[in-house]
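Here the complex is missing one protein chain, while the rest keep their positions.
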Amino acid sequence: MTPSWEFLIYHPGAYLIAGGLWAGLFPSYAWATSGVFSFGAAAVFVLRRLPNLDFTASVADFHLIWYRGDALSVLFTVVFTVVAGLGLIYGWYRMRRGEAAAAMIYAGCAIATVLAGDWVTFFVFWEGMAIASTALIWLGGTEQSRRAGMRYLLFHAVGGALLFVGILLHLAGGGPIEVAALTGTGPPFWLILTAVAVNAAIPPLHAWLTDAYPEASTAGSVFLSAFTTKTAVYALLRIFPGAEVLVPLGIVMTLYGVVFAILENDVRRLLGYHIVSQVGYMVTGVGLGTPLALAGAAAHAYSHILYKALLFMGAGALIEATGFRRLSDLGGVWRRMRFMTAMYLVGAVSISGWPLFNGFVSKSLIVSAAAEAHAPWTELLLTLAAVGTFLSVGLKLPWFAFFGADRGVAVRKLPSNIPIAMGIAGFLCFAYGVLPFMLYRMLPWEIDYRPFTFDHLSSSLQLLVGTGFLFFLVVRKLTPAEKRTLDVDWLWRGPLRGAVSDAGRALRGLAPAAQEARRWVVTGIDAGLRRAAAGRAAPVAPAALNFRDSIGWTIFFAAAAAAILLVILDRA
Amino acid sequence: MRESLPGLLVAVPLAGAALVPLIGALFRRGARETALVLHAGVFAIALALFALVQDGAPIAYAMGGWPGPWGIELRLDGLSALMALLTAGMACFAAPLDLSGRRSGAAGGRTSPFGDSLLRGVLLLLLAGLLGIVATRDLFNLFVFMEISSLAAYTLIAAGGGKATIAAFRYLLAGTAAGSLYLFGVGFLYALTGTLNMDDLPVQLAAAAPGAALATGVTLIAIGLSIKAALFPLHGWLPDVYVFAPTATTGFIAAVMAKVSAYALLRLLGETLFGVEAGAFVLDVLLWLGIGGVLVGGALAIAQTDVARMLAWSSISAMGTILIAVAVGSELAVTAALFHVVAHALAKGCFFFAAGALAGGLGLSRVQSWAGLASRLPGTAVAVTVAAFSLIGLPPVAGFFSKYLLLAATWNAGGAAGAAAFAALIASSLLAAVYLFRVLEAVWFRSPAQGSLLAEAPRTGPERLRLPRPLVFAVGALAALTLAGGLFAAAVERRLPRWPLPEPVGAASDLSRLDSARQEGAGTPGRRVLR
Amino acid sequence: MSPAPGKTRLRHGVPRILGALAFAALLGGLVAGIRDLPRLGDPASPAATHVSPRFIEAAARETGAANMVTAVLADYRGYDTLGETAVIFAAGLGCLIILALAAADRRETPPPGLTHRFGSPILDVSARVLTPWILMFALYVLIHGHVSPGGGFQGGVLFGSGLVVVRLVRGRRGPAFGPGPRAALVLACAGVLAFLGIGFLAMAFGGEFLDYGTLPLGGDEAHVRELATLGVEAAVFAAVAGTVCVLFATISAGVRETEAARSAGSASPPGSDG
Partner (left out) sequence: MNRHASSWWIRGVFVTGLIFVALLEAAAFLIAHEHHGGFWNAIPMWDLVFGFGGAAVLYLAAKRALGPLLSRPEAPMRRSRGGRA
């Protein structure tokens, strides 16, 4: 059976990947054109409501489903396409050609991952996403982004390997090729879950996120904030609905992110911790597994992508305009960038769950689902995390960055594409906040939920106001310190790295010894005696390790191997 | 015509090896063109053979008209036709290049037309030797052609001059030891069975009692071939050879030469000597050595700063991978091994041609010196990226599918060895990601270092950097094939022979007697249980 | 890494002992294996009962060669012989490339060695007397290979050595005798090609490669095969003789360079890399 290529016409990801490849490979004027074209084409097909079709092909005995457009895939595809467009607008002047290419391929791979109907296609684009996002980080262009990118890549390579093995075992065990909820809790279940947990940034596998996202360029981190973790949420929704282990993990995530965000000084790292925290809500929702909870997780992912992109745009605008990335360097710039401040605040109130903004209508789905599932402690802890979210994203960050003491930081004027992108994102956050049914009707689960009840409004507002009181009470104590917070990445920045480099040093120290030993085996006693008589051993550069006398060892090993085998076999 | 193709497959390049230097000695020109035509011809023969054996019926050929155990027989089945096609194809990429040493690289030929014709003759000789190994059904004949290919390889490597000469000499030491061990082993087997024919041997062995002599023969053959296949820890000759040999030679040798020895191992231990208890034990040992090679090769590749040396260690890792699959020996494992042989040959050939062109022509041998390559040589950068993806095993290129098949095969093999091999393959993939993404990061995401050759070269215009056209062709075509091998993995996989291979149908010799005896005596090839 | 001398010895002793142990064990294993082999020349051993009987019975009848060894080498396993010829040819090519081309490219002076002429009247006279006989004996060994030990390889080596002896004794300044490197290479190539040509001819007349029986030389098949075998032996002869001359010419070319360097008074140290 030959592959059917017709699906490409209906595949928004294909347009973005093709546009990205085109932009990456051909001369510089091309990126804008291909960006417009590919995003436009992708958007058109999203707006055509994505025909609910399956496209299949056979590769290496696999029946591949390149494209499966059911409600869940379409939900994520729509929001991915939207945020890709926002990111392209936002990065219009800032992004270089390679960066735009990487971003488009990244977005395209994310869309292709959620549209993938079979495990092989899913894995292929999952890996593509990892590589494209690594490129995006590397294109941040600093030495730190280079290092962070390498760490990021290693993390995702391990995650990808786990996913690969999990899929392999799943298929080898006779599992269906379609990506669907896994039954049973054998090795495939745990391997795939761990792999998805890496991408979902579940502690302690989360440190790549807060490590790498702040090191990309400002436009790059807008893209990064949207795709990897939310694709993982999609994977959880698709593969692990109702996996109970996810509930405690999700709760830990929400609180972990919040606590570290309170300590954080770097603007984008703070927001990165809040990705961890917010994805924790979705993970909890998936773990609760009721239709309301699953719907809540999907809806919250949708909302989260929009407001988190807006927040990263705001943080990026702040960094672009001032040149500073730490709260302790900033303060009082809101007069000089009023629109950007306003739009950042829209994002901040959205994530905090203020009424009339989209966080309010999606987060409460999950919390209510916890209540309905009679999980009071889950509900309580999720509410606590919401309090923390408002404390740091809604109050601390804007206070110390935009308001607070004016440090006289000079503000550059930003090109108009940045406020345009932020304006659109802010409008969407608001629109979904006041018209929640627009979001609800896209959800694959039928739900009957009314966010704007008096109870809900009153309790939310009370929470937020109570938090606000505390903030202004301790605002001085919350002043960010010029410090770096140790997270689990301390493990591989510190002890692990030391161990590896020590091992390397030890090995390198052994090299001259091995060298000498080889020389003696090969050149024999005469040269050795002469050197011993002269009382010196010629220094040997480690670089020459492979060159000098390895043939002696080869022949020695051959003789030894033959001898051992003969002795064993002769006796047998 | 169909029946005579196996004979031509070896005889044509052998004739070319004598003809091309003759033309070079007698005439001013024409040697290079003749060599190219001959390479194309050999490739066409291999392609025709590959197409002909797709129906599953091997083509047997009795040299000199003498059948069976008395004369020397050639046989092209799916497995050998695949190897022949791969070898002849890779030779076609190396053939138009300058064979005289990397330092002349981009500047064009430095040797006289006569010297050039000699080298082209030696390349044809190398090709003839490898094809002879692949085609033959005779143990001693295999040794003869192993010697031809080895001598030709030493010469081509030494032509690089300087350190390449030393590397070639060291290769000669190891290769001679390998050849001697193999020959000793063949001698043992001949003394025990009185035959050298690979089809006759199992029949005679079934009658012979197992004993120390048989074990000795099997062991010596396995060790000898393992040295040629660069199986850890017998790989010592490999890194220097791959680093110092001329570009064209490296690309060709790295792509196919060790793999042909692995093919011989599979043939002998998996087929001819299958059912010999000692052979099964040796295969188990090779499996563990392969696991060691995969890990050591990957780890030491990370430790390198020189691109070519890194690739050389990566090759040691890949040979470990292939030998693991050979040792597992199930149908799936052999299919995986063959897929990996093809995928790795294409990708490694591409990478080595590119690395040789950059190191030889432009002096860019270290990983760091490749910084900013994408901005000056974008085509090469893309090709290298495709090749690196394949070596790591990332979708959608060929290496991904071979990795998948390998993992499935080792997993299905079960047992401690299977699990260890499975883990080692995963680990090697991660290690490859580390050392190859380091290269890709330099190529794509860095700007050229101040004052470096890349920084000073203009991006456009007639002064921009360019590689010699045959190298561009080789690198580009191999990258394209790597990509195609992934996109059309199903088609590739369908054309791989199924192991164990079908019995020959209508062979020229009277093998029917032998066949029936084999079915009574020896076990069925390809059904091994791992310990 | 500059250890104390005493420690040096200890450390370096270990690999030596290891190596000795490994090779001793290998030797032991081989001996154990050899003890298990059938005895040499045992008429009941497989080597003597499986394939050989047919050669013994049918070689003369089928190939026309009185010498059974020749029959096996040049006819039954003529393909191996072709391969071995190619091995020798490869060695010649390799020496030519490595010694002549590579050295010339790098302008390396070869190591000091054969720098003096051998010439002396006694040697000269001896060579004059001996060389024709050596050459004639070489041809005899070639042609008589059918009935007695001998053949193309041995004859070729003898012939080539005969030519080399003259060069060695009389030096370059004597009258040119024997082929230069290029001509020797042509001879070697021609020999290999002739061997292959006979094989291709057999194919052209409808047989397998190297199937001499199909050649249209008249007479019964055994006779045709005998003639063709002689042709093959002659081809091997040419290839081997040519290769020997290539080897000598290549080495003596290095000598000439050294001599030229000396006569020019150049003081370039030996072994300096250009």
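Remarks
When the chains are written out, they are named A, B and C in that same order, and each has its own residue count from 1.
Simple rule for what comes next: a contact is a pair of C-beta atoms (placed from the backbone, for glycine too) under 8 Å apart; a residue touches a chain by one contact, two chains touch by 3 or more.
Computed from a predicted structure; not experimentally measured.
The chain not shown here is in contact, across the full complex, with A. When the missing chain is restored to the complex, the residue among A:Val44, A:Ala71, A:Ala172 or A:Val474 that touches it is A:Val474. The chain omitted from view is touched by exactly one of A:Pro187, A:Pro204 or A:Gly323, namely A:Gly323.
Touch with the chain omitted from the figure is made, among A:Val36, A:Val434 or A:Leu463, by A:Leu463. Screening A:Leu435, A:Leu486 or A:Ala503 for touch with the missing chain picks out A:Leu486. Check A:Val158, A:Leu356, A:Val387 or A:Val567 against the missing chain and you find that the one touching it is A:Val387. Residues of chain A that touch the chain left out of the display are 144, 218, 258-260, 262-263, 265, 319-320, 323-326, 328-329, 332, 370-372, 374, 376, 379-380, 383-384, 387-388, 390-391, 403-406, 453-456, 458-472, 474-475, 477-478, 481-487.
To be clear about the criterion, only the chains that are shown with their structure count from here on.
In terms of their C-alpha centroids, the spacing between chain A and chain B amounts to 40 Å.
Centre-to-centre separation between chain B and chain C, using Cα means, comes to 28 Å. Among the residues of chain A, those in touch with two or more other chains are 562, 565-566, 570. Shown for chain B are the residues in touch with two or more other chains, namely 212, 215-216, 219. Within the complex formed with chain B, the chain A residues making contact are 25, 58-61, 98, 123-124, 127-128, 131, 134-135, 138-139, 141, 146, 149-150, 153-154, 157-158, 161, 164-165, 168-169, 172, 504, 546-547, 550-555, 557-558, 561-562, 565-566, 568-570, 572.
Only residues 29-30, 32-38, 45-52, 54-55, 75-80, 82-84, 86-87, 89-91, 93-94, 96-98, 101-102, 105-106, 182, 185-186, 188-190, 192-193, 196, 199-200, 202-203, 207-214, 273 of chain C touch chain B when the two sit together in their complex. Interface of chain B with chain A (complex): residues 163, 170, 173-174, 177-178, 181, 212, 215-216, 218-220, 222-223, 226-227, 233-237, 239-240, 277-278, 281-282, 285, 289, 303, 309, 378, 382, 394-396, 400-401, 404-405, 407-408, 411-412, 426, 429-430, 433-434, 437-438, 441, 444-445, 489-490, 493.
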